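Of the protein chains in this complex, one is absent; all others appear in place.
Per-chain residue numbering starts at 1, and chain names A, B and C are given in the order in which the chains are listed.
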Amino acid sequence: MDLALLWTIQLSGLAAFLLIQLLPRSAKKIAPAIGIALSFLAAAASAKLLLDHANGFGLPVQFSHPWLAVSDRAVWPNIPVERYALFVGFLLDPLNLTMITLVTSISFFVQLFSFYYMNEDRSRARYFGFLSFFSFSMTGLVLSNNLLQTFLFWELVGLTSYLLIGFWYEKESAATAARKAFVVNRLADLGFYLGIILVLILFGSLNFTDLKSQALAQVLPPATLTLVGVLVFLGVMGKSAQFPFHVWLPDAMEGPTPVSALIHSATMVAAGVFLLHRAFDLFSASATTLLVILSVGCLTALTGAALATIQRDMKRILAYSTVSQLGLMTMAVGAGSSTAGFFHLSTHAYFKSLLFLTSGVFIHRFHTNDIWEIGQKGGKNDRLAIGFLAFGLLSLSGLPPLAGFFSKDLILEAIKEKNLFFYSGALFVSFLTAYYSFRMFLVIARGRIRREERPHAESRALKISRNVPLLCLATLSLVAAFLGMPSFHFNFEMLLTTAAILVSGGGLAILRFRDPEAAEQKLLAGKTFMQKILERKFFIDDAYEFLVKKVGLAIAHALNRFDRTVINGLMVNETSFSVMRLGRLAALLQNGALQDYLAWAMTGGVLILFAFLHFYRGTP
Amino acid sequence: MSQSLQSYLVISSALFAIGVFGLLGRRNLVAVLISLELILNSASLNFLAFNKFSLPDKSLGQVFVIFIIALAAAEVCVALSLILLLYRKKDSINVEDAKELRG
Amino acid sequence: MSPFPILSAILLCPVAGLILVLLTPRKFETAIKFLSLLAASGTLVLSIILCKIFNTADPGFQFVEHLEWIKSYGIHYSNAVDGLNVSLILLTAIVIFCGILVSWRVTYRVKDFFANMLFLVSGVFGVFMTTNLFFFFLFYEIAVIPMYLLIVIWGSTNKQYAAMKLTLYLLLGSALMFAGFLYMYSLPEARTFDLLTLKQNVHFSPPIQNILFLGLFLGFGVLAACFPFHVWSPDGHVAAPTAASMLHAGVLMKLGAYGILRVAVTLLPEGARHWAGLIAVLSLCNIVYGALVATQQKDLKYIIGYSSVSHMGIVLLGIATMTTVGFNGALFQMFAHGIMTALFFACVGFIYDGCHTRMADELGGLSKQAPMISTFFILAGLCGLGLPGMGSFVAELLVTIAAVGTYPMIGITSITALLITAFYVLTAVQKAFYGPVNPHHADFKDLDWLQFVPRAVLVGCLIFFGIFPSVFLNWVSLSTKILLGG
Partner (left out) sequence: MNLFLFLPETVLLAAIVILLCLTLAKKDYGTPVLGFFLPALGAILVLASFSSLPHSGNLFSNAYRVDPLAQGFKCLIALSFFFTAILNQNRLSIPFDREIEYGIFLLSATLGMMMMTGAVDLLALYVSMELSSYSLYLLASLRQDRRSPEAGVKYLIFGAAASGVFLWGASLVTGLSGTTSLLEISGKVPVLIWQPAFSLGLVFASFAFLFKLSGFPLHFWAPDVYESAPTPVTNFIATASKATAVAILIRFFMLTGIPGVFIAALGALAFVSMTLGNTVALVQQDVKRLLAYSSIAQAGYILTGLLAGSFAGYSSSFFYAFAYVLMNTGAFLVTSVVAKTANHDNPRLSDFDGLAERSPFLALLLLLSLLSLAGIPPLVGFTGKWILFSAAMDKGHWFLVLWGVLNSVVSLFYYLTLVKHAYLEKPVVSAPIAVSGGTRWLGLFLIIGLIALGLFPNAFITFAQQAILKGAAL
């Protein structure tokens, strides 16, 4: 029974994608319906699975099938399995179950919301096709039982994010952002690819159930263990936008907002953290890998939070906040407790997608991303959206009853035990989170309305498709907090510290942004040194620009000229021209004079004569 | 190879060398023809020398020489007709003028 | 001698088609097209049957056909199939079938065009089937002259130079093979050109093996676009008409790699092991150099030409590792890359006919105008950059596993090419397909169903073998094991 459900979850996305592609041009209108229906089917199936295995009984369930025979005793005599093959299959255990429900539910709500968001867009069918294809590849990634299959769907997820970011490909910036996202992901995936191959060669099996840290420690020396761990972590860094590879996430906001809600906040970027949790033994096998993960996580969290504080674009603030939250999750895993990381991931997925969808509502209505303009155009009149915005931002900054508080507390506790320096970093990050959430809320809520934009009347179906997802996501984030809590112990001292951070961060924001107009004037007037650096995003983008343009393409240009001049010119053309010149030279021999001919002939004969006499020692 | 045979051979090789020299050196086509005749005669001298000293069948050498003489005559007649043709076209039988075909 | 000589039947299909096309008068153009399509589909059907009844468990040669040709010189017309060439025969059949369909819109001297195409493909089929060195060389060179005529008469940018360079380069390579084969024949214990008897009773001494292998490898390497000799392939592919470059890049380059495997490695294993290091380094140059230079190209066909050089590097790297996994990967890459490049050229050819330009900058916003052809091109591009779910990914995975296993440093650096490929493919896609619609070619219409079919077949093959690679690997893995003395 489980296998049937798993197959429905997995294939519903693909079925929707194929159905939409095969739709004749005339029937393109029904594409959203197909997308939504099938994503609902997937969500229902995963809910059913959740109910069947409510408290984890009968798990883990694994179905695997050999996919590719890779057998070579000659090269790797020490491989454990005689004729090992690369397998493809499903794995179902508590971690997968929660993740699959999260992914399918969020993708269903986003599809529902997209019906509202994209109803004027002409190429809607293509959008819904790609969204369903995304859910297919995401479910594949989550359900896979070995590293290679995860990598397979990892790349497919990267591809769909490329297609969806560059959905409005007429816009030059969208196309470049899409390419940048794909290439940066690809750069990180190289490490992941190499890591998988090293594990395959040195350890023999890629199955998660076999990858136990003791087994790994026996076979691999510590140095390679760290190498493999760091390499696979590279893949995670790419997908979950960790420090050096985070540049693509803010630019990915070029895509439609529901896409950002689904992919760039909840599911895809979470895939990295999910893998950290899934293959935790691989990383925990060597302490240095965990240290690397911890430091990279901290670095990401700090940069994300810092950059979020000065953004004007609503979606960019949320994007940077996702980067910093991902940094926090990675720090949790780095600190040794991957359960805390994963718990924060599930709660964050819900309220962050809620925040993105609300920003979608604002953008859809006021056709601008800038929070000051939204404020001026009467953002606060949209009662419902403001309410959800407040709810999301508060749970993001960790107000006690809401989801954010519990998961962030667990992370802070885990990091505190591990190492105080990173703990202070985490505290500073949550301080900044509180600061920029309040900043955003105040600028929108308290902006003086200048040119009011009356919302044009919407049909009932559009209203439902807008409000239902928001409502469900809000409730689900609360439910997830309570349901998914690994172990509830009331840590009073932690409660105090988070409350203090919340108050200080919020207070600072209220102090500066009580009157948004004045704050804007002050901002435009003088840019402090710190603001300039933040504006230039710590010069990372320029570093990439330099590496690609100056170094990479310069080498390519030099090689291209080398190819044209040296290999093509010298080796090919010169040799043929020299043969021609030899021909012209030899033609001079034939100068028409009879006696020259005879002279040449006779010299030939005489030469043979001499050779004959010289070598002739009586032997024939 | 008795002593006197060698002296004949030396003479015929000298004759052969003179013929080749004349072939290459002389500018007048008829002179070239003459040196060709010299080469043929040196070959027939060779034959006769061998005939005298070492050939078992005495008639062999003489028959060969007679053929050489006959064919030399035929050759000269053909050569002279061609040289005449050349003269008619180019008004000169100088070898240097026959240089139009080249390259 | 199997009851029905399926191999000769596959070879005779294009030959019969060629003769029939030559006999039909010049003005019945559609008749000529249908005849050649009939011949091509004949080969396709027969090769699919061949692949189906090919017994993957039997390690030796199957469907052996044998005919005395010149007894005194040990030359027999003998065909046989084992793991190495069954997939390549299928590849050729697929590519020629799609090539004929793609060139349905050729109007200039139709009869000569299709005659040359069929002549070219019968040469290629001959090479893949035969197990006699004489016929190997004979069919190898038969495939060269029609390619010259195809480029000279129907080609595009500086076609005369490119055609002449291509032909002379390939013949230079075959000259080395000629000398190598004759040397093997001249040994007293050989006295035959038959591959099997040569393999059994001829044992070359190591120094001879090294020199001979080097000669044969260079001879085949020229056609397989090995690094220093690769320069003819981009020019040749750019100048050739669509179907010709499909066939050439898709199939003829595999001839070289197949030759290395079938002749050089089978007969001279020690020589192969001796030079494996050099081949690995050269193939690394191929991969990284080809990818880097491709980033600089403006013309779409040049980009594909250099990407073929880079992908052939992966094949050579697979061979250089001298392991069964490497060989399986190399053969798989030959198959997958053949189909992918055919698809690439089919799309670019169609765009060139429509917009009369191949410069990526001058084409803009094609996705908006012609969504179908753009999707095909993007799919081919994605397969090129090794997207999972497509054939090339599995091939690159196998080759990289083997490479990291045997030459760690080379294996690791070869992976960077995946990144560079991603960069230049996506840049080309962005310049040519995304962005605002370019008014210059506003009248460019999308694929009609006739042009849709060949490209769909190619994409289908890519995805099928990407998802079910074991189908391919069962054919191949047994004979590569035997090739390496397993």
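Following the convention adopted for this analysis, contacts are C-beta pairs under 8 Å (C-beta built on N, C-alpha and C of every residue); 3 or more make two chains touch, one makes a residue touch a chain.
Computed from a prediction, not measured in an experiment: that's the story for all the values here.
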Touching partners, among the displayed chains, of the absent chain: A, B, C
Of C:103, C:167, C:392 or C:477, the one touching the omitted chain in the full complex: C:167
Residue touching the undisplayed chain, where the options are A:490, A:529 or A:615: A:615
Residue in contact with the excluded chain [from C:137, C:217 or C:275]: C:137
Absent chain, residues of subunit B that touch it: 12, 16, 19-20, 23, 29, 32-33, 36, 39-40, 42-44, 46-47, 49-50, 54-57, 60-61, 63-64, 67-68, 71, 74-75, 78-79, 82-83, 85-86, 88-90, 98, 100-103
Absent-chain interface as seen on subunit C, which is shown: 68-73, 134, 137-139, 141-142, 144-145, 148-149, 152-153, 160, 164, 167-168, 171-172, 175-176, 178-179, 182-183, 185-186
Residues in subunit A touching the chain absent from view: 576, 579-580, 582-584, 586-587, 589-590, 592, 594, 596-598, 600-601, 603-605, 608-609, 611-613, 615-616, 618-620
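Note that only the chains that are shown with their structure count from here on.
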Chain with minimal offset from the mean of all protein Cα atoms: C
Rounded Å distance, subunit A centre to subunit B centre (Cα mean): 96
For subunit B paired with subunit C, centre-to-centre distance based on mean C-alpha positions, whole Å: 65
Multi-chain contact residues (two or more partners), subunit C: none
Subunit A residues touching subunit B - in the complex, by the definition given at the top: 587, 590-595, 598-599, 602
Subunit C residues touching subunit A - in the complex, by the definition given at the top: 165, 168-169, 228, 230-232, 235, 289, 292-293, 295-297, 321, 323-325, 365, 367-368, 382, 385, 387-389, 393-394, 397-398, 400-402, 404-406, 411-412, 415-416, 418-420, 422-423, 426-427, 430, 433-437, 469-470, 473, 477, 484, 486
Contact footprint of subunit A on subunit B as seen in their complex: 20, 23-25, 95-96, 98-103
